[in-house]
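The other protein chains are all here in position, but one chain of the complex has been omitted.
By letter and in written order, the chains are A and B; residue numbering begins at 1 in each of them.
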Amino acid sequence: MDYDAIKITAGVVATIGLYSILYKENKFYRFFEHVFLGLAAGYTIVAQWKDTLYPQWWLKMFGQVADVDAATGAVTSPAVPGNWIYAAMLPIGLLAYLVFNRKHNWMSKIPIGVILGLWSGQQIQIWWNTWGPQIYSSMQPIIPTTFSTLSVPSTVEVVNGRVMPIQDPVALANVQQQLANNLYLTQALTNFIFVLTFASAFSYFIFSFELKGKFLTGINKFGRWMLMIGFGAIFGSTVMARFALVIDRMSYIVNEWVQALTQR
Amino acid sequence: MNLMQYMLAQQAIEETFWRKAPGQGLILWVVIGLALGTGLCFLLSTVPTNLRKKVIFTFTFLAGLPYVLAFLWPRPISADFTNDVPRNTGEQIGFFINQAVEPVGTLTNILGGFLLGVGIFSLVRVHSIRIKRKQENWGYSLVLLSSFAIMTVVGFWDWRLRAFVDQTGALNVRDNWQPVNYAQDLLFEGIYQQMDSAMFSMIAFFILSAAYRAFRIRSVEATVMMASALILMLNLMGALTYAWGEGINNLVVQTGNPFLMNFKLNVFADWLRSTMQIPAIRAIDFGVGLGALAMGLRLWLGLEKGGVTA
Partner (left out) sequence: MTIWEKMQKVDRRILYAILVVCVCVGLFFPTTIPTDPDPSSKSFYAEVMKLEKGSTVIIQTDWTNSTRGESMGHFENLMRLMMHGDHKFVFYSAADPAAPQVARTVLARIVAERKGQGLREYKVGEDYIDLGFFPNAEATNTTMGSNLRSVWANRKSKTPTGGEVDVWQTPVLKDVKNIGDVDMMIVVTASASIDVAIQRLAQKVPITAMVTGVTGPGVLPFYQSGQVKGLAIGLKGVYDVEYMMVNGINDVEVEGKKVVEWDKVGKVDRVNEGTTFSRGRAYYGTLHVALVLLILAVVMGNVAMFASRRRKGDAV
């Protein structure tokens, strides 16, 4: 058995170990659950050092000497000076560990406060970037500009017993121009439903106090239904995602593993 | 490369008070930085109880300030804050603020790195105590700590070899791997990543079980939600939408009415998505966004009762 086969077999055993919980609680599962947690914690420590603290703290603190190509003498990577004040971050960062100290545990809130401060400042910074275009795109026209036909003119026709795009280029261009220049009744209705859905669902979300009157309670109830439509979409899409993961796991076992064992 | 070229390359550094060329001198400055940080912490530990909230608030406020100012302060379009030169005092301030954004972000990352260690430290502490006291299921704690230790050692060793020992990139090719590289690959790629995938995929089983047992049409809300989900899921099946679409095409041919095209499954599902699902999800997100803004302001200004300054 070569390395690839050993590696994939280990993965399959670990996968089956975790799946065994689906049958019932057992020691095999508990073993692999703890292996998983241990590996995750170990990997996080290593990654945190090599990807965050080493390049963003250590190297910034101690700088880097220049790399020079041995053959040509060209500088491939310039020298970088070290910023010594970064050293002060070590004791400040270690304040977080005072959470285990009764007397000074309030100081552990200082690094947490810095991180929350950054998050808070960014919320103010990004709000308009996030919502400006969305508010704009939610303001859709709801009054039709033409009543020549109620629905949108079709761009297809039946040719020789088949549905095809309009074959005459002039006629097709004419229809497309009509579509670009007009808002038809059905389009206006669609836009109205869009605006109503957004407004009612949003009002349900933010007006959490008791509403009185038939109109307001009606809007409220409609908003709740619209929220359910949103949740339905989220549910359907989530189902696809989770099934895709199971399909992939099964493929890992029945395709990749079997292939690895049989090809070697 | 001759010695002269090397020396010239190293001399390219422009030193300032804060930034020093790598070497013995810098190490001394680093020790001073360490001493300053430690001194600051000792100073903070003497802060009287009634001023502690204000100290935490100050740190919180200062961390958020560059981002708020970077948003509020006018800036030239497409400014390159590294290479461009400000034309007046207003731009100078704008340049300073925008240049401050990166160091503040870096400082936060560093603090985040140290904070993550608290979680790991806590995990190790809990399981060590369990082993020491031989509490129930202490064997699993031993498994956890062993796998943690092995992964940490192997991970650092592998990194050391790749980052410092291997100067030519030879370890990018598997034929040149050493045993520790194999061990890292086996633990990370072979086991950890596959378990990660298995853990997440198990939710599908629970969804299926819940769909069978609990997804009941008992109210208008449940019916609406199920209908929305059903249409979306049916539309995910290309074979079904294709067959349905062909059926509609035949109807259009028979009746000559192209309006029926709107009843193709994918057309209707797309209409439902863009007319009702998107605004509904946007409404939810918008509500959350408003909440986040309010929460952000309250935290930043130290007004949040449950915040860090409480």
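Heads up, the rule we're going with is that a residue touches a chain if its C-beta (ideal position, glycine included) is under 8 Å from a C-beta of that chain, and two chains touch if they have at least 3 such contacts.
Being a predicted model, the structure only gives us computed values, none of them experimental.
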item: Shown chains touched by the chain that is not drawn here; value: A, B
item: Per the touch definition above, residue among B:A204, B:V224 or B:L260 touching the missing chain; value: B:A204
item: Missing-chain contacts mapped onto subunit B; value: 67, 70, 78, 80-83, 98-99, 101-102, 104-106, 108-109, 112-113, 167-170, 172, 188-189, 192-194, 196-197, 199-201, 204-205, 207-209, 211-217, 226, 230, 233-234, 236-242, 245, 266, 270, 273-274, 277-279, 281-282, 285
item: Residue numbers in subunit A that touch the chain omitted from display; value: 22-23, 43-44, 47-48, 51-52, 55-56, 59, 64, 67, 69, 76-78, 80, 118-119, 122, 125-126, 129-130, 133-134, 136-138, 155, 162, 164-165, 176, 230, 233-234, 237-251, 254-255
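Basically, only the chains that are shown with their structure count from here on.
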item: Centre distance in Å when subunit A and subunit B are each reduced to the mean of their C-alpha atoms; value: 10
